[in-house]
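With one protein chain held back, the other chains of the complex are shown just where they sit.
Labels run A, B, C and D following the written order; every chain starts at residue 1.
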Amino acid sequence: MNVKPDFSKNANAAQTAPAFLSVWDMHSYYGESYIVQGISFNVHEGEILALLGRNGAGKTSTLRSIARTGSPEVRSGEIWLDHQPLHKMTSHEAAAVGLGLVPEDRRIIPGLTVEENLQLAQIAPPIGWSLERIYDLFPRLGERRKQEGITLSGGEQQMLSIARALARDIKVLLLDEPYEGLAPVIVDEIEKTLIHIKEQGMTTIIVEQNAVRALELADRAVILDTGGIVFDGTASEVLENEELRSEYLAI
Amino acid sequence: MDAILLQILNGLDKGSAYALIALGLTLIFGTLGVVNFAHGALFMIGAFCAVTLQRILNLSFESVDESQTDFLGNPLKVKTPYVEAWFGPEAGAVIIDWSVPLAVLFAIPIMLFVGYAMERGLIKFFYKRPHADQILVTFGLAIVLQEVIKYFFGANPIQTPPPEALRGSLDLGVMVGFDPNAIIYPIWRLVYFVFATVIIGGVFAFLQFTTFGMVVRAGMADRETVGLLGINIDRRFTIMFGIAAAVAGLAGVMYGPLNPPNYHMGMDFLVLSFVVVVVGGMGSLPGAVLAGFLLGILESFASTTWATTTIPGINQIIIYLVAIIILLTRPRGLMGRKGVMED
Amino acid sequence: MGILEVKDVGKRFGGLQALSNVNLSVKENSVHAIIGPNGAGKSTLLNCLVGKLIPDSGSVMFDGQSVLGRAPFEINQMGISRVFQTPEIFGDLTVMENMLIPIFAMRDGAFRMHAYETVANEREVIEQAEQMLEEMNMADKRHMHSAALSRGDKRRLEIGMCLSQKPRLLLLDEPTAGMARADTNNTIDLLKQISEERDITIAIIEHDMHVVFSLANRITVLAQGTPLVEDDPQNIRGNPKVREAYLGESA
Amino acid sequence: MLGLDKKDTTLLIIVALLTLLAPFLLNPFPSDSAMAQFNAGYPDLMQRFVIFGIFAVGFNILFGLTGYLSFGHAAFLGIGSYSAVWMFKLFSYNVIPAIALSVIMAGLFSLLIGFISLRRSGIYFSILTLAFAQMSFALAYSVLSNPKFNLTNGETGLQVYADDPQMFHRDGLPDLPHLFGLSMRSTYTLDMGAWSFDFNAGYYLCAVIMMIVFYLAIRIFRSPFGMMLRAVKSNQQRMNYTGLNSRPYTLAAFVISGMYAGLAGGLMAAMDPLAGAERMQWTASGEVVLMTILGGTGTLIGPVLGAGFIKYFENIFSKINDSVLHGWFAFLPDGMEDFVVAVLHPFVGKGWHLTLGILFMLVVIFLPGGLVEGGTRLRNWFRGKRSGADDKPSGKTEPAE
Partner (left out) sequence: FTNEPTGGTVTLGFNVPQTGPYADEGNDELLAQQLAVEHLNGEGDGGCLNTFTSKALKGNGILGKKVTFVTGDTQTKSDAARASAKSMIEKDGAIMINGGSSSGVAVAVQGLCQEAGIIFMAGLTHANDTTGKDRKKNGFRHFFNAYMSGAALAPVLAKEMGADRRAYHLTADYNWGWTQEESIVASTEALGWETVNTVKTPLASTDFSSYIAPVLNSGADVLVLNHYGGNMVNSLTNAIQFGLLDKVANGKDFKIVVPLYSELMAAGAGENIKGVLGSMNYNWQLENEGSKAFVKSFGEKYGKPPSNSAQTCYAQVLLYADAVERAGSFNPCAVVEALEGFEFDGLGNGKTLYRAEDHQCFKDVLVVRGAQNPTNAYDTLEIVEITPVDQVTYPPDHPMFGGAEATLGECNEGA
């Protein structure tokens, strides 16, 4: 399906690297459990990619592999972001290159206030949105800035988690179920924000159980099943493909 | 009145030692979450830095003095330290005399290196391991460090006296209007107290007025997420460990003149320093310092004749008794943070 | 008189009045949904019901008895089970063992010293657990360490654990968040089925309106710590106040 | 068998064989050979192996299952010993009542200390138990041994004196701990050529008791109670919201492990009628922690291995002195011999601590699951079954064994 792109340093990037973020034949393991079983896909600059699939399909594992968290461990394969070999980096190096992950379990740091959670994101360059801009988007966080982050309500935590990613100047945003636990009004808000930052050139991968919602937002979609890719195409193709929808997305 | 003041003063210097050791320990244990049974050994190594420097300064060449004999009746070999030969007898003697304060400078790079090596070479691999494994490996390390020191320096204590000018005691009581001899206080203990205050203040300032402390705390709570935010947490942990080792080491260097160093002095302080840190509350620097001073002063009071006759044996159990009472009335010690090492 | 009667409950966190004058009555064998914006106090209210928090004022009666001042395990023994917003399971134990524990708790009460029996001999308990796993579609994962489950699976497991206790009142805090569509539908069916077949009353917090409207007989909308309206589902959907505060356009 | 599944039965049989045949297994070298220094099959050390094995197995019921790390279990060991010696002093040298009292007293004390300490968890719990144990130690060492009120006889240790009442002591019974007349010291020595094997009554008493309590430990591990204890370790919050009161579970585990410790203490006194205060010191509590971790926390057999490991070093390595070394390497040319001895010298005899410290580190670095893990790896290696990439994606399914 895919052709392995050539990312060698001196090659002419515009011609040889069709994609901004490229995953090539990635295999990841949790200990001895073989989870991500050789997947490849490309994301182009400024594009929103929806990564879909059932529970346990390996979506989170894929995102975490790209973000170089170390668990799951990527045993082989290549990941390139804007000509940088992510597969050779640790998570903080990958973050420095411009990767931002909003993890599925939010990962608000205990013991730190809301504001400290945000400041933490701005310690290592490159710095992104200012705190004012963040509080403008999420007034709720502004009101709660001195509260300990983990005592926030579930939805507030989700906002903080997204805000924390935006506080850094990132090139690719990896969203793992960003709408989970959010009130419908807020979901609308965030969706608008995503479209807004997309217009400013942000590249995004979104994992979402509400497939319809994700597909309406996304340009393209990749569907995973038991660690492998079963579909890679445009979002509208999925919406039109009855079989895919019922088989993998139950919609 | 004077008796009370006296015991408060005594408690202060005991407390300074506890607070300094606990300060270093809480950086590793309360902040990095590593149960470091080798912390006492770091304290001990600090003290032996002073011993080593003293030995270095006393390195001597031998000449035979026919007029005297040694214990087997052979002519006596007289030793003259090189420093005395190089800088003249007087200057040389002064340098040797000031070996403990000089050892502070000598110990800083050594302790930073020891901390660095320990963290990079060993502890690094244990952040994610269960506390039990950390206990085993650091306990093993502590034994090894101890035995190495014992191999080179023996088991007997070795005097590291303070400089001549700082020996002896002051009659503080007279200064505030008590009878002579009511409150005497050794000069070096005052020095130790001031030194402890400076170090504690320095560490506080560093962690309070920079984001370093926050980042390390965050890193301990959730390494992965901090990494995802582009922060190289490993490096900061290493620095933290180095600082902690240096604090422990300096506490040891300066402690030598109070009580001569021996190879097991670290183990003697180990349990106590854990108690101090936990009573202070996990993850709280001020807590550790407060608990250090509190327990030091209470221990001093408990050792008065009045206390021991009222409750026999109180001086032996006071620290543990207070620890139990505090931990039962305050769930996380004096100022502990929620969720740190509670499971 | 409902099985659960909440009267004038108030709860403060420092400067924040998280709940004030909450009155709520849940009828026996009904499914009562509590919805509302993020941070409205929904989870806080549940915490007050299960003994995790003690309200500053007001009373909470379950089946004519006050639950206030009781320890969580006592409240559970009265017949209230709760599913948490972030899955709370026994991560070090296998899926099967996770399922056995609540059944033991139901059979033997808060404490019993079974030190000389063997788990493997408890045929009856094991059967019940197996059956529940079947129902939750998790039988094939029974030997997995539950920490290694994907998040949707964890959530299903937790629901199963609560159901296996045959509680009289089941409290669900966003049970389907992060669950794949297909499983969400299954869960809806399961909940429907048990609420009809067994004597179970369900109080559910959910942001997924699909779930809410398929299940609930009655809905309370909470906003800023106080009930905004309580009504039947169809009326809520049309309520302009609710639309503005919570549902947004997408409802 | 005995209500155990096949795997556990095998384990139990292995343990039984190992303990019963220990006099042979631990004395593999002819008694006049140079390697005889490594023989451990003499009564005192064999007794220590099983006694500390009992102590560690009990400790593991608390620590391995619930995760509550007590740093004060030596206090119960000490209380067990003191109770037993008092039994000897007041009534008779028969070990049965003495051991029974040890277990009961340790149980009572652990009930009290556990009840208080278990109000806290994590490190706060550890420090509470440590504080209690250190207080007991301080009291036993000096306060309770003052001439007016001598309960413990201080640093020397509580002993039986000729003028003690010993109300049920009759002439004809041994003047040493005995089991209805069978002295714990009586040893039958079997000489087979160059080999010699000691069969000691005390050891076999300990061994039988150890098999019983080991069996009990297996039952506890496999019982619903054991599962609840693991649930405590895993998620106490969930447990409470599932209608279980975690406190009595942890307290029960604490008391059971305290009683194991008391049993070990009583047996120690039964083998050698003296109870020293150092048995209660934090280093002694630390030792059982180390034994458990070293062997493999939460495994059944691990603590026993860990106990054996540490006691072996303490008793065998500390006795290797330079003249023993010279004996071993006498076959080397003189220069070489001195060199080898000089190299080994820091690690044996008075340097046995160094070796132990290094081994602690090596084990924990290379065998994260303790010695048991080493055993598992060896077994896999022998079977040639290297776990490969063909494993299906599944988590660990093996419950703690």
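FYI, a residue touches a chain if its C-beta (ideal position, glycine included) is under 8 Å from a C-beta of that chain, and two chains touch if they have at least 3 such contacts.
Note that this is a predicted model, so its numbers are computed, not measured.
**Q** Of the chains that are displayed, which are in contact with the missing one across the whole complex?
**A** By the stated touch criterion, the chain not on view contacts B, D.
**Q** Could you tell me which of D:K7, D:K319 or D:R379 touches the chain that is not displayed?
**A** Selected residue, touching the omitted chain: D:K319.
**Q** Check the options B:Q68, B:Q208 or B:T310 and report the residue that touches the missing chain.
**A** With B:Q68, B:Q208 or B:T310 as choices, the missing chain is touched by B:Q68.
**Q** From the listed residues B:I158, B:I239 or B:L328, report the one that touches the chain absent from this view.
**A** B:I158
**Q** Spell out, residue by residue, where the missing chain touches subunit B.
**A** These residues of subunit B touch the chain that is not shown: 2-3, 6-7, 9-11, 13-14, 17, 68, 70-72, 76, 150, 154-159, 161, 167-169, 179, 181-182, 184-186, 188-189, 257-260, 262, 264-265, 268-269, 299-300, 303-305, 308, 315-316.
**Q** List the subunit D residues touching the unshown chain?
**A** 39, 42-45, 48, 138, 141-142, 145, 147, 154-157, 159, 162-163, 176, 185, 187, 198, 272, 274, 276, 278-279, 314-315, 318-319, 321, 323, 349-350, 352-353
The working rule: only the chains that are shown with their structure count from here on.
**Q** Have a look at C-D versus A-B and report the one with more C-beta pairs in contact.
**A** Result: the pair with more contacts is C-D.
**Q** Subunit A to subunit D: how many Å between their CA centres?
**A** Distance between chain centres, rounded to whole Å: 52 Å.
**Q** Listing for subunit B: what residues touch at least two other chains?
**A** As it turns out, subunit B has no residue touching two or more other chains.
**Q** Pull out every residue in subunit C that's touching 2 or more other chains.
**A** Where subunit C meets two or more other chains at a single residue, that happens at 148.
**Q** Which residues of subunit A touch subunit C once you look at their complex with the stated criterion?
**A** Touch list, subunit A to subunit C: 30, 33, 53-56, 60, 104-105, 140, 147, 151-156, 158-159, 177, 180-188, 209-211, 249-251.
**Q** What part of subunit C is in contact with subunit A in the complex they form?
**A** So the residues of subunit C touching subunit A come out as 13, 16, 36-40, 42-44, 85-86, 148-153, 156, 174, 177-185, 207, 209, 245-251.
**Q** Going by the contact rule set out above, which residues of subunit D touch subunit B in the complex?
**A** 63, 67, 69, 116, 119-124, 126-128, 130-132, 134-135, 138-139, 141-143, 146, 236, 282, 286, 289-290, 292-294, 297, 346, 351, 353-354, 356-361, 363-365, 368
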